[in-house]
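Here the complex is missing one protein chain, while the rest keep their positions.
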Amino acid sequence: MPLVSRGFRGRRRPDDESGRVPPGQYLTEDFPVLSAGPTPHTPLEEWDFSIEGEVAESKKWSWEEFRALPSETVTKDIHCVTKWSKLDTTWEGVSLDTLLEEIETDAAYVTAFCDGGYTTNLPLEDVTEGKAWIAFDFDGEPLEPEHGGPARLLVPHLYFWKSAKWVRGLRLMSDDEPGFWEELGYHLYGDPWREQRYWGD
Amino acid sequence: MAGAAVLGRLTWLVGEVTDAAFETPRVRSLVLDVPGWPGHRAGQHVDVRLTAEDGYQAQRSYSIASAPEGERVVLTVERLDDGEVSPYLVDEVRAGDPFELRGPIGGYFVWEVGLGGPLLLVAGGSGVVPLMAMVRHRQAVGSSVPMRLLYSSRTLEDVIYREELERLAGARDGLEVVHALTRDQPPGWPGYARRIDAEMLREVAWDDARAQAFVCGPTRLVESVAGELVALGYDPSRVKTERFGPAGT
Partner (left out) sequence: MEDADLRLDGNAAAGLLGEIFVREVTVAVGTCAACGNRAELGAVHVYMHAPGVVLRCPRCEAVLMRIVQAESRCWLDVRGVRSLEL
């Protein structure tokens, strides 16, 4: 056991009694920025969101068309695999149920793809029935580029690396294909309550 | 100690803090006695590991401030307001504390007298730390390699190693120190009173094809200075950079 540094506590808060903090996580008040690369800056005139892949017909929305869709405001707890959790975060976004409404598919999985090349994979049933959004506002303000703006995927019941920043579409797939971090050790599913951080967890 | 420290297997060493002194209100130097220390080269850094009583660990990198010729390893740490580790190192650590570190690390951002000059060192804030190791190394071996340090700080109070730099430059043995104070200057301030820009570099940088440059500090400063030096004619292979990330508040 490495030696103990006298008086060092780190940034953690005392144990949370609410039961809302998954195992191995600690609460944070701020909103850490984690990034695997430079922040993309796609102008809104060039932005679009697609649903493609194993679908009868793919669909695409421009920014205006996307913002014209019904949206909802939700308050959720979020959990990052790097161990911080943030409670009661407020987002406004378009539910994936809305986006997938007219999509015919037999696919069981989706891969979210993003500006900058990031991808992440999820079961289709984990992004439907009120579990996922394409979010464009955080805390009442337009989502900042460093946090994924103009729009990011929001899937709060899974570790936050699945809530892909700078999302540009979903590809529906019959196979579960590991995304950027899932290829390199991160768990394919990522349930924070079962502490599914890495392969084999 | 040149050549002594291109590392083999990196292992965690346990040292002891023998002294801790403030350089500025937010910056403190920790003097460490590290048994088994293999020696280092100016510009290298160490990884420091802290362990809380419940086993929680945090790890950060800090540049070595001391010359390779010294007996002790000196780290100079700036307190970042929202930092997890730096407030502990600056406000809490005291002489007698054990200290876990590994190193020395780095072979790219290093200089020793044998590599020659003239040398241009450009520092933004705490980026001066690894460059100070180079200044102290040059001093320790009695070299007269021409060396110019351009050092950007917010105010005079924020200048780390101020008296030592003044004394070393005062010896007029080929070391020149030029300060840029970006936020606030004392009355009658003779140095630069703005952020480092292309014109300042044109005035300060060596116009010499043999010149080598080392640039260290916040990422944005490092990238802009490196770009300007290349635009001034420095070969990119002669401009070494070390980015410290976002500037502190």
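When the chains are written out, they are named A and B in that same order, and each has its own residue count from 1.
Following the convention adopted for this analysis, contacts are C-beta pairs under 8 Å (C-beta built on N, C-alpha and C of every residue); 3 or more make two chains touch, one makes a residue touch a chain.
Predicted model only: the values in this text are computed from it and were never measured.
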item: Option touching the unshown chain, where A:72, A:106, A:125 or A:146 are the choices; value: A:146
item: Positions on subunit A where the hidden chain makes contact; value: 32-39, 80-82, 117, 146, 161, 181, 183-186, 197-198
item: Positions on subunit B where the hidden chain makes contact; value: 6-10, 45, 47, 61, 102-103, 105-109, 218-220, 223, 240-247
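By our rule, only the chains that are shown with their structure count from here on.
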item: Inter-chain centre distance, subunit A versus subunit B - centres from mean C-alpha coordinates, in Å; value: 39
item: Touch list for subunit A against partner subunit B, complex; value: 1-12, 30
item: Contact set on subunit B toward subunit A in their complex; value: 12, 14, 49-53, 55-58, 82, 84, 88, 92, 97-100
